[in-house]
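With one protein chain removed, the remaining protein chains of the complex are shown where they sit.
Going by the order they are written in, the chains are A, B and C; count residues from 1 in each one.
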């Protein structure tokens, strides 16, 4: 393990949320990182143990208000702030601080689309222009050189890993992408909401934001970009559901094959694209991706299935929404930005059962 | 409550499974029914309390082997036997005994389709010819006069309630029906399987039988029949998932509107078709069907949502797989077959939280 | 079923909480009751469906503010208001309205004890003097004649059913009662608290209020009263835990036998006391009470086990905290207060699985 003089100093903004907690969990065991700054405005003054008892005893700094942060004390910040507030804070940071943003603030490249889906004008479009979309497997080189990385949403992460290879290679029809997505409750955050109480969400299944989820335009943007299509050429029908589990996310993509293409070609494309990826695993033919296979790990498992209906296939991908879908991918990006081995701090094997 | 001389006598074959237990739960409180026969070959000789402790203390008869059953002691039997065994037993019953079958044995009208999906030749196609498909809301008159009712599978129940009105009225394209289905673990039965252990299924989401589930041809058959189409005109892409909850089933149907049709017309059709149905409830515009709304009840809640993509809509329906998806619908059919009020014994309000 | 002219009119104060919802669920199917008043100050103006979607479609009245209630429209009210507010409201009701209180306001007979545990002076000790403690099985005659019934807390209900027969008969040492209690999350109410979020409470077990829970003095009061002891003669060590399930409560009582007494005598006492009780079931020797046996029902199952250590025994009782532990017992009391059959509206069989 490197000695501490070689470590970079990292901060987490919005450390009291679940993505913040998960970033702490991972960075605590990262050999090249020291956590020196934790902000949480409403929890300012509290110890980490008071906010997250499972993180007590590790000597982490107390939570402070973001306005009291000493930006010279950090080489990189992870931003787990609510959408909309991130852009203003990031705009004020010294240029020497690298930024890995877990919010949605820098994901959408088009100012109008942002305003339409997030309900207010974007305040830092200049920064946006320099932001790199941090879907690591497809953007590795750009991430290495980035100062600001916008990590994908959890649903886009799993969905794009599943769809980008297929659309880019012209194997499926980009106008007929039906994505039926399912997430555990941590996807809804730590805020107090009636529908995320144990007694309300337990033993039940709830669709939400049907045809209105903000991850839909993000998916369309990246699919279009990846395949060199215009936005109008991509059609995503996206329906998410809350599943009674804490972690885990699974996307079931019902796709239509491009004319003359076969499911075998889809498998072959995946095998080629992901053969050397440390965190993406194409399962053996017929094996089902399950969220249980990836819990607590940065892994994504996926597979493709031929449908009974000629010309249709089903692609299924599973991730842990808090790891590959959020803080794990953020650490993966950090590793690239600082020239570390991409897997550093992310070696955990999935926790099952 | 009627006095016991007016009660019909009912038996449950395969009473040790979950559908059997659920039938007992409902019939114990049915004012016009007396449970006089319970069979369970591997549990023969045991009391109900030994097999299902929550049903102890109600004075139910002990489990016996089906070969020891006195068929003269019953007016009606509910068959919760494994697929394949039902047809042979039912073929031997006196014609005076009405039969409500919860297995798949009499659901498929075509002998070849049955053989293809269930892996063996059907042994009682003559009986099949007289069987009525017991999707109550759409087959009420035939059920009233039936001697043998084949209750639909749990997935077909929710799916057909959602799709039949739309396909019959020509509102959606029957060749582009994508059904993403989710069920609680009771749907997998009480048999001992590793993947249904708490430690394996809990905190996880598992797709299964992708493109291979036996409920797909059942759905196609009924959709085609209802709309006066040939089987080849109907195309169902069906992917089921196991969700970490005991009860509950939700189907998310991604449909394409027929040319010129609007989501408003779909809503109007539902409103018309279901306006007097005691167990089907069209939710207010925008409200999400959730399995929590129907747990333990015979209700089905549904709604339809316009998609962002022009010409597409999402229909969502939720039921309790053990009630409306199985034993509750069976009791509903029994009520019709004996001229009782259709809701008798099924008045329970959903159990929430 | 009685026709509506014979029905009594009932109101629920605090109908938006879980006990309120459960009272609605039960009373909707009570043949002799019509629900005419629902109050919920923070939800005033909303329909029942908006507050509890599973209760939509039954034609219940909208929620109103308690200050707008017409007390002449009701024969009885169920009070599910927060502790402390109940007493002031009840004090203003016309004497013709019977009151079944689900809060803690009238459970403790001693004003000082109340003030010590609830943090403020009791405002209606005169009413308290006339209140009957509604542990139905042990207080049946008094309940019949009561105008105000104070329903026991959920933990005291299960604990007292288990302990009162033993202490009253001098079979166990009242100074060495160790009660290890476990409850599902609904016991913590519908209020928004971080520790009751699905992601926090799921897959975890949390003790709370160790040695500080308000149900401890309530248990001590009733044990002492029942056995003719002074409060100082009764010693209850009470530790509750939150278990990751919505409903259900189980108390494990570790007791010391009185000199010369045997576990057989404890069993015999239970058998005698509970032989004709409709809702209390002594299990067969060796059978384990489980919350799964009573979910959704008004039943209590219990059993007693000899310990390896001479002179010690373990008594275990399970109830559904929202039914027998709250709204079900309240309905049971209402039935007595109005001369109905005690089991009316409470016939539901437990929901398992």
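The rule we apply is simple: a contact is a pair of C-beta atoms (placed from the backbone, for glycine too) under 8 Å apart; a residue touches a chain by one contact, two chains touch by 3 or more.
If you're wondering where the values come from, they're calculated on a predicted model, not measured in any experiment.
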(request) Sort through A:132, A:219, A:294 or A:316 and give me the one touching the missing partner chain. (result) A:294
(request) Touching the absent chain in the whole complex: find that residue among C:200, C:218, C:269 or C:342. (result) C:200
(request) Using the touch definition up top, pick the residue from B:8, B:245, B:315 or B:350 that touches the left-out chain. (result) B:245
(request) Quickly run down the residues of chain B that touch the omitted chain. (result) 18, 184-186, 190, 192-194, 196-203, 244-246
(request) Mind listing the chain A residues that contact the chain we can't see here? (result) 18, 21, 24-25, 28-29, 49, 52-58, 186, 202-203, 246-247, 281, 283-284, 287, 290, 292-297, 347-353
(message) Touching the absent chain: which residues on chain C qualify?
(response) 178, 180, 182, 184, 199-200, 202-208, 210-212, 216, 235-237, 239, 241, 243-248, 250, 252, 254, 288-292, 295, 305-309, 312, 314, 316, 318, 353
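The rule is short, and it goes like this: only the chains that are shown with their structure count from here on.
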(request) Taking the mean of all protein CA atoms as the centre, name the chain whose own CA mean is closest to it. (result) B
(request) Provide the C-alpha centroid distance between chain A and chain C, rounded to the nearest whole angstrom. (result) 46
(request) Calculate how many whole Å lie between the centre of chain A and the centre of chain B, each centre taken as the average of the chain's C-alpha atoms. (result) 39
(request) Indicate the residues of chain C shared as contacts by at least two other chains. (result) 18, 186, 202-203, 246
